[in-house]
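Quick notes on the structure that follows.
A single protein chain has been omitted from the complex, and every remaining protein chain is retained in its original position.
Just so it is clear, A and B label the chains in written order, and each chain counts residues from 1 on its own.
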Amino acid sequence: MRLSYPDSIRIIRLPCTGKVDVIYLLRAFQKGADGVYVAGCLEGECHYLTGNLRARKKVEYAKKILDEVGIGGERLEMYNIAASDGPRFAEIAREMHEKIMALGPNPIKGALREKKAA
Amino acid sequence: MIVAERKPIEEIMGFVRDFKKIIIAGCNECVTVCYAGGKKEVEILASALSMAFMKEGKELEIKEVTLERQCDPEYLEELRGFIYDYDAVVSLACGVGVQFLAEKYLKIPVFPGVNTLFMGVTEEKGVWSERCQGCGQCILGQTAGICPISRCAKRLLNGPCGGSTKGKCEINPELDCAWQLIIDRLKELGRLDDYDTLIPIKDWSTERAGGPRKLVREDLQQ
Partner (left out) sequence: MNTKTPSRLEKILTSGNLAVTSECGPPRGSDGEVITKKAEMIKDYVDAINITDNQTSVTRLCSLAACIRLKLMGLEPILQMVTRDRNRIALQSDILGAASFDIFNILCLSGDHQKFGDCPQGQNVFDIDSMQLIQTVRHMRDEGKFLGGDAIERPPRMFVGAAANPFADPFEIRVRRLAKKVAAGVEFIQTQCIYNLDKFEVYMKQAGDRGLHEKVYILAGVTPFKSAGMAKYMKNRVPGMDVPDEVVARMSGVPKEKQPEEGIDICVESIQRLKELEGVRGFHIMAIEWEEMVPEIVKRAGLYPRPKIE
């Protein structure tokens, strides 16, 4: 469709969001991501039937952990979107981008930079 | 199996706050089955603790290891080569494993990463419930396979009490009344007359009340 969306987004493809493990979500933040979102099929339309439902539960669980460690669960979100819905995809990308810009950088960014410099 | 639940991360952080290098040791058995302390949970805790410490500007080196079990000496030996290179261990095994690890490695502080809850079953994924309290004198044959000691809030041997309501316990409307279950099962088995037999006063000396327990099988000792 050649719609544009912010270039702050890095896309990681999975065969189904059901493949998402809590550790992937945490690792992303551990490596410095400022925000993460999981985009799965609309509920009821998962090719693998319940993959996206499981993903949602894992996202909720990871959000709690992120709150517990002070990173902030609001940096992580799950969206449901039809595979062919380009405009919605771009819309979500912009939404998430704005939200994360407002929240500011990942609180461990500083420590990561120091580590790299060392 | 033994069912446990991970302690709040804040509490675990409190344990290891002053250390620089720690081991998080998981267990491949019960705590894996209840998603509290297996390999994946070790990874998650390690990631969470790293981030928490980084945020505070602290450095924390974490080694992740998951043992087959922590309640048999052979498996704990696997730690022997490197454990003393670290400052502390957070063990995600049940209380049994944490203690045994601590016993085998006296010179390093060992902290529990989970709260050990009970001996129970997986009712469905994500739901575990208690079934046995290790009283040492099993009477399941008399109670149609349902234990009144672990499943009755008052451990009545001649229940139900007057608080049983619509098959649920007076203390929690979602908790089945054990004696209702026993009566229903006895009926299904055509053995409701068993209910009329008074179960005598229990000998609790083989239970916790009698003191810490030990089992010795001389025929198996080497």
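The rule is short, and it goes like this: a contact is a pair of C-beta atoms (placed from the backbone, for glycine too) under 8 Å apart; a residue touches a chain by one contact, two chains touch by 3 or more.
Here the structure is a predicted model, which means the values were calculated and not measured.
**Q** For the chain that's been dropped from view, list the shown partners it touches.
**A** Output: missing chain touches B.
**Q** Could you tell me which of B:G26, B:G97, B:P112 or B:P160 touches the chain that is not displayed?
**A** Answering carefully, the residue with contact to the hidden chain is B:P160.
**Q** Which of B:E74, B:D196 or B:E218 touches the chain that is not shown?
**A** If we include the chain that is not displayed, B:D196 is the one touching it.
**Q** Which chain B residues touch the hidden chain?
**A** 153-167, 170-171, 177, 180, 183, 195-196, 198, 200-202, 204
The working rule: only the chains that are shown with their structure count from here on.
**Q** Express in whole angstrom the distance between the two chain centres, defined as the mean CA positions of chain A and chain B.
**A** Centres of chain A and chain B (C-alpha means) sit 34 Å apart.
**Q** Going by the contact rule set out above, which residues of chain B touch chain A in the complex?
**A** 8-10, 40, 43-44, 47-52, 54-55, 57
**Q** List the residues on chain A that touch chain B in their complex, please.
**A** 21-23, 26-27, 29-30, 65, 68-71, 107-108, 110-112
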